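Selected chains from the complex are presented in situ; the others are not included.
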Amino acid sequence: MSNEAPAFSDEIAASIQAVREDVARLHGELVRYGLVVWTGGNVSGRVPGADLFVIKPSGVSYDDLAPENMILCDLDGAVIPGTPGSDRSPSSDTAAHAYVYRHMPHVGGVVHTHSTFAVAWAARGEEIPCVITAMADEFGGPIPIGPFAIIGDDSIGRGIVQTLTGHRSRAVLMQNHGPFTIGVDAKDAVKAAVMVEDVARTVHHAREAGPLIPIPQEAIDSLFDRYQNVYGQNSDARR
Amino acid sequence: MSNEAPAFSDEIAASIQAVREDVARLHGELVRYGLVVWTGGNVSGRVPGADLFVIKPSGVSYDDLAPENMILCDLDGAVIPGTPGSDRSPSSDTAAHAYVYRHMPHVGGVVHTHSTFAVAWAARGEEIPCVITAMADEFGGPIPIGPFAIIGDDSIGRGIVQTLTGHRSRAVLMQNHGPFTIGVDAKDAVKAAVMVEDVARTVHHAREAGPLIPIPQEAIDSLFDRYQNVYGQNSDARR
Amino acid sequence: MSNEAPAFSDEIAASIQAVREDVARLHGELVRYGLVVWTGGNVSGRVPGADLFVIKPSGVSYDDLAPENMILCDLDGAVIPGTPGSDRSPSSDTAAHAYVYRHMPHVGGVVHTHSTFAVAWAARGEEIPCVITAMADEFGGPIPIGPFAIIGDDSIGRGIVQTLTGHRSRAVLMQNHGPFTIGVDAKDAVKAAVMVEDVARTVHHAREAGPLIPIPQEAIDSLFDRYQNVYGQNSDARR
């Protein structure tokens, strides 16, 4: 593989830069909401109009995540040589992100954390039941569990894609591991990561103290539909 | 409906501006006390001397909540055209706030959050028993549960009003949903939102570890009476 | 009672000013450690060499606690007229602080909070067992429960004094209410308030998951003795 940077069109170059800035900034939201410690967790964003995505370097402090430190990869997870950050190793979860981008073309952002309560459900291999309206709004039902899989091949990526394909939820709790979330872009996936920990924590505490009241399915459907189509300032509620 | 701003008297215009500033600033208290994540939660305040209230726009980041972004509504929840912020949609909970202002004329502020422990009680449909003196001071007894109701008609607003009418508590936990609080003004309702999460968390943890000691009703009455009439720097303890 | 400020000697005036600054600043530690919400909680400090103490005003935001807003009281809890802050009401817990200063001459600081886990033990009326070495260091044994008492007479102050007299602990959990702590000065009492919540939280979580291992009494005695006499930079470990 050559060490020379590819020649991108101006439009793609501008998209890459915009995604670098988004991805760098959005890591700060993981810190703000207490979803990560030390160098754990990662955000990536697909470059619109290109078979590329931008991801965090491996094992680098959240204090050092400037746009030019983010790493540009192709959809096989290979670093694009000669681009800013390409002297560093990308996140060790890069293969899982790449697998998602290859197999879910509507996905524009992927996030992974080890946030406390989401991991607690994952360690029991138990999906989070949909008993609060905020969860119906955001995820349209329970948060599913994905298979146990370890780093080294495509099994994490495959587990994410198989679990989330055809599912309303943008979050999956990989068993014994933690949450992966997807979204229309990196910000949407970060929002899902924030919300999955919020509902994981709330439902955990709710259930500690006694039986939960289920929400009728038709109410869940109605809340999910409204939130996806009406909430917020534009037609795409998730932006 | 015309797109032109109505002509307010100087006094009403000054009141509107003051409430915009209060409501914008008070959203920061929801963040400070960890009651909200992402764009969730909302504060509104009635404009004294007018059939108007000011509320947060829908789905907007807490970092962008300047006074001029707040939205002025009439008591049916309709945005007043031609006023600052009127190009945006108001909070999706606006109808519930409006219903409260229409039916509870002494209420000057309404707050809604999905704060963790208050929602946990709501997911079980269980009122919070009054076992700590701070709760007797602030709420005069248990925090009640309101009915299950979803967005789309007046059922949330009606549930709040029916539950809180004639009740000492300024907070209601809407089942499977979360707390709504009322107050003499927006600040008072925010205080109630802060306090309801505080007592929800404390009583949750207290009960996890064994049976709670009830407070005698006459002590609750005495504490509530004193706090409403003596505490603080003015005759109105809630300001 | 005259409205004119008493004539203090230069030495006493300097002491008062120093205690005002300490007490104002130390309220910030209650916020830093998450022990208080809104305007709850209070710190006071005795003025060395005088029958006076300085305490927080009632119901005032933690953002507004400058030294000149603190209130100077005599040991009956009466505000000293004509002094800075004397136009405001002192903390509604002033009578309890005053009672402690009157009856425990070695006490130079008193703190009261409604910190979550300390209140949780208080709501069950259950003392915190001494199962961690940090607790043996700091409190020399269990944290005791004080009687149920409500504001309005000397019963809170009397409950504090009766419970802590002859006890190693500088903290008492008043039943259904919350912790009061004492110390050689205001800072020492604030440290005790920070530590009592820390141990209340830790022992709460420890016991949730199974039986605790007791610490032998002779080890508790040895740890307490060392910490009081050796720890820190001066002979008085608590400063």
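We just call them A, B and C in the order they show up, numbering each chain from 1.
In the analysis below, a residue touches a chain if its C-beta (ideal position, glycine included) is under 8 Å from a C-beta of that chain, and two chains touch if they have at least 3 such contacts.
As the structure is a computational prediction, the values presented were derived from the model and not from experiment.
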(request) Count every copy of the one sequence in the whole complex, not only the 3 placed here. (result) 4
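Please note the rule applied: only the chains that are shown with their structure count from here on.
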(message) For the two copies chain B and chain C, what rotation in degrees overlays their C-alpha atoms? Round to the nearest 5.
(response) 90
(request) Provide the C-alpha centroid distance between chain B and chain C, rounded to the nearest whole angstrom. (result) 32
(request) Mark out which residues of chain C touch at least two other chains, giving numbers and ranges. (result) none
(message) Help me check something: in the complex, which residues belonging to chain C touch chain B?
(response) 37-40, 57-60, 88-89, 92, 114, 116-117, 119-126, 148, 150-152, 175-178, 204, 207-208
(request) Spell out the residues on chain A that touch chain B in their complex, using ranges where they run on. (result) 33, 131-134, 191, 194-195, 198, 201-203, 205-206, 208-213, 215, 219, 222-223, 226, 230-233, 237
